[in-house]
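Left out: one protein chain. Kept in place: all the others.
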Amino acid sequence: MTTHPHKDYAGAKLGMWLFLFTELLLFGGMFLLYSVYFKRYPQEFAAGGRQLDWIMGTVNTVILLTSSLCAAMAVTAVQRDELRRAVALIGGTILCAAGFMVIKYVEWSAKIGHGIYPGSEHLKSGPPGESVFFSLYFITTGIHGLHVLIGGALLAWIALKIKGGEVNAGNDILLENGALYWHLVDLIWIFIFPLYYLIL
Amino acid sequence: MNEHHHIISYKKLTAIWLALLALTALTVAITRVELGGYKVLGALVIACAKAGLVIAVFMHMKYEGRLLRWLLFLALLTLAIFIGLTFFDVLYR
Amino acid sequence: MNQLPFISTTAAVDPVFMFLFGACLVLLLGITVTMVIFVLRYHRSRAPHPTSQAEGNLWLEIVWIVLPTLLVLGMFWYGWKEYLVLRTVPTGALPVTATARMWSWEFRYANGKSSPKLYVPVGKPVRVELISTDVIHGFFLPAFRVKRDVVPGMSNYAWFVATKPGSYDLFCSQYCGTQHSAMVTTVEALPEAQFAAWLNEDKRGTAAARPDGRKLATEKGCLGCHSLDGSPGVGPTFKGLFAGQVTVVKGGKTVTLTADEAFLTESIRQPAATIVEGFPPIMPGNPDMPDEQVTALIEFIKSVK
Partner (left out) sequence: MDSNVQKVTAQPSCFWNDTGKSGLTSWIFSTDHKRIGLLYFYATFGFFLTGVLLGLLLRVELMAPGRTIVGPQTYNALFTVHGVVMIFLFIIPGIPGAFGNMVMPIQVGARDVSFPRLNLLSWWLYITGAIIILTSLFSGGGAPDTGWTFYVPFSSRTGTNVSLAVFGVFIVGFSSILTGVNFVTTIHRLRAEGMTWGRLPLFTWSLYATAWVQILATPILAITLVLIMTERLLGAGLFDPARGGDPIMYQHLFWIYSHPAVYIMILPAMGIVSDIIPVFSRKPIFGYKMIAFSSIAIAAAGSLVWGHHMFTSGMSDTAVMVFSFLTFVVAIPSAIKVFNWVSTLYRGSISLEAPMLFALSFILLFSIGGLSGLILGSAATDVHVHDTHFVVGHFHYVMFGGTGFAIFAAMHYWLPKFYGRRYAEKPAVVAWALMFTGFNVLYFTMQVLGMKGMPRRYYDYLPEFATLNLVATVGSWILAAGLVIMLVNLFRGLWWGAPFEGNPWGGATLEWSIPTPPPTENFVEEPTVTHGPYDFTGIGR
């Protein structure tokens, strides 16, 4: 591999942000579809939203916000060279991620148990807007869930690097970027939550 | 190399987190009462406020240079334009 | 030629073409000629050294920003104005419904008559309602400069007027699968009286005359997908179909059935209910086809052995 005389800290951060923009636009496509179909089927969307469990949604929001807090604190911890605490905080983030996924799993299986999933007979026979709402819901939260998994794995890998001493107060860009990615996942959820669970 | 950093205190992060929780509670609250179309608007405004807090503090945007801020603005503007122009079709069809 | 109280679509669009082509030609010639002159005049054999090191000229730049802007705005405005003509149907237009399916057209008139060709009276505007039963097609009349996509679930329309009697091409312009290029028919513009006579001659489907199965199979586009000689097509061949065994997927389960009349009827009306194994579920349904037509089609399928 090519060796670099010096690490370009700001460059790495810029690169990460650019990548986050692409993620933003990826979800942006789903939000575009949401806004168009919401305009077309306000009633059906409200009805669909009422079928989602807003309590679970709220709990998940709290969990994700907390995970984000842990991630942000982990960055502070590393910068203050409190490496043990940083690892513990990342552990907290990953724990939250796991909790989030469990709740998501419960929600999804409840819906699927009721015959509500993309392409299901139930949705085919229901009003058109309902099928659109739930397809959007499953695809958006599905892709979001995938990002949670990727983000969790990324942070776990970084925690190992902190333990190994490769990431520390002098060289923490990896963690900063990992945390940025995690906050993005949170950011997307901040919009998914009211749009799907609350607007009814 | 550390001079790049502005280290954000745990206290400040916790305060932001509390604010985010409060805003979450607020969204839930306003969408429970009957406000008609306003509740959509209200929920979105609050979501934007929350996003703003996360970006500014958790993501350290407040302490970054002007370049990154402009670029973020550019990305958001692009998304807004994509959605906005599509509505020239959707609204007038 | 144009004594009509409205402008024909061709007469609206053609001047825009003239204007745009003219402007483009002038620009293109201007650029080409200038370039060629410069290349010849300042070729290294004649001009061994550059005689200018100019890095720009503000005034020139302003001129060639402002002039094209004006030109281009003119082009936009003209194109948009005449586009509105294409979208504004004159009052009193004759309504016709065009149904597009893979891969045939059917035109239905107010009195219930239907036809695989689009018959229109000369001099009278026609409004065509565009309906698709499966994928997106395109309704394209080059002679009238008219085109509109035929989108399932959407009510699109187009209008035109034939100013002279004759036969004009009608294409499917939006790609729609294997036989896209065969989805071609014609507009038959008849003098008004002749058209009225055609319209009121015995209406197929309602009159007593029994429909001809083979003709129907051609007109409805069945033969675009189903061969009569056993060769594979988009759908299963009709040859030896009747009374044979077919393996179908029904409600997620694979079952083997005998191709009796009930099965054929269902296959024609609601093809999605049973999908023959190994074929894609793309056959358009015919839920509203009159019973005697279905019967005629089945009789025809029976006859293909």
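As written, the chain order gives the labels A, B and C, with residue 1 at the start of each chain.
Methods note: contacts are C-beta pairs under 8 Å (C-beta built on N, C-alpha and C of every residue); 3 or more make two chains touch, one makes a residue touch a chain.
Remember, it's a predicted structure, so these values are computed and weren't measured experimentally.
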* Since one chain is left out of the picture, which of the remaining chains does it touch in the full complex? -> A, B, C
* Can you list where subunit B touches the absent chain? -> 67, 74-75, 78, 81-82, 85-86, 88-93
* **Residues from subunit A at the interface with the omitted partner, ascending** => 1-2, 4, 8, 10-12, 14-15, 18-19, 21-30, 32-33, 36-37, 40-41, 44, 117-119, 123-124, 127-132, 135-136, 138-139, 143
* Structure fact -> Logged for subunit C, residues touching the omitted partner chain are 12-13, 16-17, 20-21, 24, 27-28, 31-32, 34-35, 38-39, 42-44, 47-57, 60-61, 64-65, 68-69, 72-73, 75-76, 78-87, 134-136, 138, 140, 142-143, 145-149, 151-154, 156, 169, 171-182, 184, 279-282
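Assume only the chains that are shown with their structure count from here on.
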* Chain centre separation (subunit A, subunit B; CA means) in Å -> 15
* Contact residues on subunit B for subunit A in the complex? -> 1-2, 4-5, 7-10, 13-14, 16-17, 20-21, 24, 27-28, 31, 39-40, 43-44, 46-47, 50-51, 54-55, 57-60, 64, 67-68, 71-72, 75-76, 78-79, 82-83, 86-87, 90-91
* To do: Quick one: which bits of subunit A touch subunit B in the complex? Just the residue numbers, please.
  => 7, 9-10, 13-14, 17-18, 21, 24-25, 28, 31-32, 35-36, 39-40, 54, 58, 61-62, 65-66, 68-69, 71-73, 75-76, 79-80, 169-172, 176, 179-180, 183, 186-187, 190-191, 193-195, 198-200
